[in-house]
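A single protein chain has been removed from this complex, and every other one stays in its place.
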Amino acid sequence: MSPHSRMRSVLFAPASRPDVLRKLPRSGPDAVVLDLEDAVPPDGKVEARRHAREVGTELAVAHPELAVLVRVNARSSDWFTADVRDALAPALFGVVVPKVEAVADVEAVAGSLEDAGLSTLAVLAGIETAAGVARVEELLRPPVSAAYFGAEDFIADMGGTRTEAGIEVLYARSRVALAARLTGVHAIDQIVASFDDDERFLVDGREGQAIGYRGKLCIHPAQVRLANEIFSPSADELDRARRLLAAYEQARRAGEAAIAFEGQMVDQPMARRARATLELDDTTPDDVAEQGR
Amino acid sequence: MSPHSRMRSVLFAPASRPDVLRKLPRSGPDAVVLDLEDAVPPDGKVEARRHAREVGTELAVAHPELAVLVRVNARSSDWFTADVRDALAPALFGVVVPKVEAVADVEAVAGSLEDAGLSTLAVLAGIETAAGVARVEELLRPPVSAAYFGAEDFIADMGGTRTEAGIEVLYARSRVALAARLTGVHAIDQIVASFDDDERFLVDGREGQAIGYRGKLCIHPAQVRLANEIFSPSADELDRARRLLAAYEQARRAGEAAIAFEGQMVDQPMARRARATLELDDTTPDDVAEQGR
Partner (left out) sequence: MSPHSRMRSVLFAPASRPDVLRKLPRSGPDAVVLDLEDAVPPDGKVEARRHAREVGTELAVAHPELAVLVRVNARSSDWFTADVRDALAPALFGVVVPKVEAVADVEAVAGSLEDAGLSTLAVLAGIETAAGVARVEELLRPPVSAAYFGAEDFIADMGGTRTEAGIEVLYARSRVALAARLTGVHAIDQIVASFDDDERFLVDGREGQAIGYRGKLCIHPAQVRLANEIFSPSADELDRARRLLAAYEQARRAGEAAIAFEGQMVDQPMARRARATLELDDTTPDDVAEQGR
């Protein structure tokens, strides 16, 4: 698993603002997204593409532990082709594709990346329309390796309204998380628009974590610390994972497929989960994200 | 789009009570339903059919802005055939079919209407059984142009219980709204049984609006004003829609497919949505509903 598979915090900024982009690593996010879509007006797309490619490469080189991605415009937009051609670069970790809502979208993205010699880029799909949610089970498949649920755009597409309690998106938010789990896709939870309300972010983020999300979209640097906290394992969880793995490895060396650990049988899926837990830890040696702060 | 596509408030009354039916327009509903099903006992069906046809036609002629519909009994009932034959009339806006739960139901309704020379009638489908919810994605298709979610019947069919918080129907209510959105069907939200509790109706109705419903079933005239309020756009929304459409039309006349409007790209779907918003407005000139009060 790549160190980039973590992505507890995914921080967005407009690709049109190179000064803002260069400061993105400061708050300690696991991933940053240089955004060509919502945040950039039509007449700024061309210049923003150049910033995305240049600053994206710069950030990826300077912060190898940081997952650097560029969000292109939706495949159905007039900008998609030029976005892929001019804004992406091999040094990036991946590309974020908003409003994915048909298998053809996923295939087109894969094809475009291949044509551009960028098949190594990870694809993060935005599920944020009625059609995207209704077909999420078929959309989350290779090359898609991560996905976010975009509650604001989804509910706008439904003709509904976002509320603080959020019951209006619970069905969609739950369904996206389940589909992601089934295909091994890293699920990233909805934004919290009120970026100066820490309590709101924590409540909403913990809900997302409870449902099964692994990280959260951040629209402000102040949200990054909170997201990292929400999606990090506790000391107890880390400790248990370390002990479980030690027992499992010992059993394997002894030639046994399954072992008893604290009254439960430990099998390969449980060992895998324990390893994933340890990878989420900020204090593990291979995690250089913290050093970049 | 027909002016009848609005249907923020859909007021029901027993077809067996012509006196009540004649008063229905008074509270200002967007749609009225002359009900042959739940509200009419078996021995009253024949006479109720006659009232539905006569008073239905009378209301439709006197109030061209009002969507007048008749609810027949379920397709599986012994009354369905005679209901279609004797209770419907060409002057009506449409027919409401309760407990739709199989594609065969939809096809049978379409066939019956055609045989009766009534293919012009809109079909409003009741999704209110376990099977209806489980197959809603295939049921909401032509000739169905509108659908309501019947929470009381659904939960009775599930063997469950309706509660005020309503979490027991959130899954079904959300799924029906999503299916409706995908097929362009007008989604109408569940009833509130306690018809003298305005606060309850407002809370429940705003939840439905947040989820994506466009209107609400009303079982009492006092609920109509509340439903119209919940599902009407605000002054700000109307203003924005007018400005957006003006900019879009100007761009189209100049030969451009997409334009920037207040920092966002405006495309055809957004223009369509803006037009739909304006059509929901009570104060637009073509809305004669208010004059009928």
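General remarks:
A and B are the chain letters, set down in written order, and residue numbers restart from 1 in every chain.
We adopt the following convention: a residue touches a chain if its C-beta (ideal position, glycine included) is under 8 Å from a C-beta of that chain, and two chains touch if they have at least 3 such contacts.
Since the structure is predicted, the reported quantities are computational estimates derived from the model, not experimental observations.
Annotation: of A:Ala82, A:Leu170, A:Ala247 or A:Leu278, A:Leu170 touches the absent chain (contact as defined above).
Across B:Leu118, B:Ala131 or B:Ile219, the residue that sits in touch with the chain not pictured is B:Ala131.
Check B:Leu69, B:Ile155 or B:Leu244 against the missing chain and you find that the one touching it is B:Ile155.
Residues 38, 41-43, 77-78, 130-131, 133-134, 155, 157-163, 167-168, 170-172 of chain B touch the missing chain (whole complex, contact as defined above). Think of the hidden chain as still there; on chain A it touches residues 137, 167, 170-171, 174-175, 177-179, 181-182, 206-207, 209-214, 257-260, 263-265, 273.
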